[in-house]
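Only a single protein chain was left out; the remaining protein chains are all shown in position.
Up next, subunit A:
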Amino acid sequence: MVPGRRLRLTLAAAVLGAAGVALATGSAVRDVLTVPAVISPQSLRGAMSGIASKDGRALAVGPRGIILLSRDAGRNWSQIVAPLSADFTTVRFGAGSTAWALGHDAVVLRSDNGGETWSRVMDGHALFELLSKHYSALANAGNEEAGRVLRDVEMAAEQSATPGVLAYPFLDINVNERGEGFLAGAFGLLLHTTDGGSTWEPWIERADNGRRMHLYAIEPTPDGGVFLAGEQGLVRRLDRDAARFQTVETPYKGTYFGITAGDSKLIVYGLRGNAFISRDGAASWSSLSMGSDASLVAALDRGAGRMVFVTQSGQVLLSNDDGASVAALEVQRGGEVFAAAMAGPEELLLARVNGVDLIRLPLR
């Protein structure tokens, strides 16, 4: 008798027993934050809400805890086990082989091996505790703004179907090589880290966002700045000295889904084909004509003034002059597109409502 083997068997029996209890007592136990995602070939054809690529790897995420990984820059995909089955919104590669997957119920998963395995950094329980503790301490110290945030948090907790779990989604993350970064989400959620994401400090009140607009995107600039873009024309720029984000005025009051920073340019884009470019550090903006009414989900920089714009209805618009003029690429019709990423100089990845798509772009 091998003792190790016996232990494993006992363990398996215990797990089975626990599962039996969970099944018998029904639903209360089955929560998307505890039930791992279902692994199934169907996942490859499911809706994908976020996509990212780095160094020949690509990741896509979607509702119901689906994480897909490609080790050959988007040609072949396989589903990766996620420890939960919440609805993902966004996936990002970070420094080194770090990757982040964000989702509803304030889910943050982290991978340190390029997306092969994932562990939980944050979820609705942890966020509620973090925010309650942080803001009640501040409020008790007499900080009025913190008091307002605390009331918002408590209201959000009351609306949650599960006591003590915040439901709101995180929508974007950016953590740089030095370990400093931000985590942004719906209803003004904003957290700051200086240790590579091990601990987070709430910054909700530091974004000049009293109306708690959704923050859809975080974009670092080559010169070390950080921009936020979000609901109802929101654009914010990090003021490091004040440790706050300051308002940037733009000509549009509709929602921005993203912001792209390149060498001496900033492009914000969003609803109904609206996109604006600034070449003077966000002081003045001019409109880019996309010739489309559909929402823009991505503006990807291929360098040297070459841009790729992708609309939600699936149009791929190419430009050689930073978006001043665009030409639609002939693309086979498919489902709606929710996110896009470059997987190489010529390869465009689309996250569609019915799976992932790889499109070859002309070099010129």
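Observations, loosely collected:
Note that in this section contacts are C-beta pairs under 8 Å (C-beta built on N, C-alpha and C of every residue); 3 or more make two chains touch, one makes a residue touch a chain; residues count from 1.
What we mean here is this: contacts and distances are computed from a predicted model.
Missing from the rendering is one chain, named in UniProt as "MMPL family transporter" (options: "MMPL family transporter", "Acetolactate synthase small subunit", "Peptide/nickel transport system permease protein" or "Germination protein, Ger(X)C family").
Among A:30, A:151 or A:279, the one in contact with the hidden chain is A:30.
Within the whole complex, the absent chain has one touching residue among A:70, A:89 or A:111, and that is A:89.
Checked against the full complex, the one of A:36, A:96 or A:254 touching the unshown chain is A:254. From the set A:152, A:239, A:301 or A:336, the residue in touch with the chain omitted from the display is A:336, counting the whole complex.
Checked against the hidden chain, the listed residues A:148, A:237 or A:272 yield one contact partner: A:272. The chain that is not drawn here is touched, among residues A:74, A:115 or A:169, by A:169. By the touch criterion stated above, the residues of subunit A touching the omitted chain are 23, 26-27, 30, 32, 38, 40, 42, 47-50, 62-64, 87, 89-90, 104-105, 124, 156, 159-162, 165, 167-169, 171, 214, 216, 253-255, 257, 271-272, 293, 295, 297, 312, 336-339, 351, 353.
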